[in-house]
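First comes the structure, then the notes that go with it.
Only one protein chain is missing; all other protein chains are in place.
The block that comes next holds subunit A.
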């Protein structure tokens, strides 16, 4: 873990970045199911090849600090967020002691990429006795850490953004209106979806779209919240309970190898919230021309000024989930065709700006 910190601290890049340009960046997704947790830093790679990058700190207006606080993993292979605040603090201490730029402005011209579930609200390791008590006897010792994650998220939300980072700009995938983990001035970026993998799974565009609604993923987080009600605020469980018998809804917890191909054969792709409101499904749906059905109240979507999310996606309130089939079938066909046309257009618009990280069609 220490080694990771040192590697990234040494690779600090000082860059001059136009405020608007920063919005077009993408970053990696930190999640156990992604499998590519330790992928290269796409944001850093993009900035390194950007024309606005300079290696001379004196002429720089913005400083990019690539720090990977969740680079340690649990024994199960999931990211370990408990040491994140400590790592972040040591990293900032390193840069503030070696270079004068942090102290000059208290970090307000530095920006960090925090692609974690709740942005810069890191999970804290809780030591006090009280939380230990809330473990159910059904959970074994091996799961005690994961059980803590659920409640620590609430605690992390309680404690808010790390105070050291309060003045810096945060580039994050998490976005929810009026939430403590989304500062004003933070930039919401789309989650990372691997471009090579997406390109490799393309099918001919004239393959008829025969799946009405498609979703693959968890409905109940059996490790952390088996009864349901906490995970996704009950929305995913509601989707399952209401539509598991509906032939129009191709939903399951499978992990098929034809996941991307199936998305290209579907008209609607559900993008419900999980523990956090964002998910790479949104990006994948846009890339594959499947209309995203966003079920996440108060979500802040990335690049909202460039991508007309209301026009290309369907927004469903979490309380309307039981009526999802009615909502989707009462959309007139002309509107659906228009959304599909706009999807193709939006894809090209966003990907033209980041040619290195986007799949080409």
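Methods note: a residue touches a chain if its C-beta (ideal position, glycine included) is under 8 Å from a C-beta of that chain, and two chains touch if they have at least 3 such contacts; residues count from 1.
The criterion applied here is as follows: contacts and distances are computed from a predicted model.
A.B. asks: For the chain omitted from this view, which of "Ragulator complex protein LAMTOR4", "Exosome component 4", "Glycosyltransferases" or "Proteasome subunit beta" is its UniProt protein name?
C.D. replies: "Glycosyltransferases"
A.B. asks: Extract the touching residues of subunit A with respect to the undisplayed chain.
C.D. replies: Those residues of subunit A that touch the unshown chain are 130, 133-134, 136-138, 153-154, 157-158, 160, 176-180, 204-206, 208-210, 212, 227-230, 233-234, 237-238, 241-248, 267, 297-298, 318-319, 321-323, 325-326, 328-331, 333, 336-337, 340.
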